[in-house]
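Take a look at the structure below.
Omission of a single protein chain aside, the complex is shown with its protein chains in their original locations.
And then chain A:
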Amino acid sequence: MGRFVARRLLQMIPVFIGTTLLIFLMVYSLPGDPIKALFGSKAADPATVARLRHQYGLDKPLLTQYWDYLTGLFKGDFGQSFTGRPVADLMSDAFPVTIRLALLSFAIEVVLGVSLGMLTGLKRGKLVDQLVLILTLVVVSIPVFVIGFLTQFTLGMKWKLITPTVQDSMNVGQLFVPAMVLAALSLAYVTRLTRTTVVENLRADFMRTAVAKGLPRRRVLGVHLMRNSLIPVVTFLGTDLGMLMGGAIVTEGIFNVQGVGNTLFKSIQTSEGPTVVGIVTVLVLVYLVSSLVVDLLYAVLDPRIRYA
């Protein structure tokens, strides 16, 4: 186990360097000059431009810039955005919002998805099962922005149950509807996945044994069925949490949630190189760690899997 974790952590280094380099190169090869853009429609003073370029290190070769950035990172310095604010500052504004949103939709996904999956799995072929099946198919086949705008229009404008956009991004109550929209797709997947594994495990020999042992139905389902059925679901949920943490550009955009997705989108629009690279770097790390946790969790849940 220890060796496995060590190996996985070591593997993260090349992945980390590779992804950041790639993002760095892509962002800085975008058309348009971010420094000139700072002047807006005014004519840029060449001396000032040169000074700013030097200040942000943009006059150095790209690889040197990357190297400076990496060394800065290891000192905990994410650099400065072109507006003068430290990138770390920007992120400490955006991440708490996204973490709230992500955890909220994760909770919805887990609770609703797993219970619906269990229900439909146990009632296979019955009316509930058919209804939920149709519903999940609908959700899966509709793009998220359609669901987002529809919810915003019906709940926010027609029925006025919520404000159309989120006023306070740190308010969990206001984040609930965006979280629902964000969770919808994964919720459908979790439901289907849970249903499939439940149906499969219901037929398993060990379930028959559990009944033959005279265990109460609650225990047969709650311990013997659940414990086996949740293994693939947990794997999916783990990677999904990584995705949710990456922020939801579309959902955050629709509901004006000031989270990572929104910040990232704005930064790309304004060619804010340091901000984009900084955020993506953190996201890469989050994703790497969450997939490692999933792998470890997998071994905990299924004793047949042992890492050496």
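Brief remarks follow.
As a working rule, a residue touches a chain if its C-beta (ideal position, glycine included) is under 8 Å from a C-beta of that chain, and two chains touch if they have at least 3 such contacts; residues count from 1.
Rule of thumb we're sticking to: contacts and distances are computed from a predicted model.
One chain of the assembly is not displayed; among "1,2-phenylacetyl-CoA epoxidase subunit PaaA", "Anti-sigma-K factor RskA", "Oligopeptide/dipeptide ABC transporter ATP-binding protein" or "Aldehyde dehydrogenase", its UniProt protein name is "Oligopeptide/dipeptide ABC transporter ATP-binding protein". Screening A:228, A:251 or A:267 against the full complex identifies A:228 as the residue touching the chain left out.
Considering the full assembly, A:213 is the residue among A:36, A:54, A:124 or A:213 that touches the omitted chain. Contact between chain A and the absent chain runs through residues 204-206, 208-216, 219, 223-224, 227-228, 231, 301-304.
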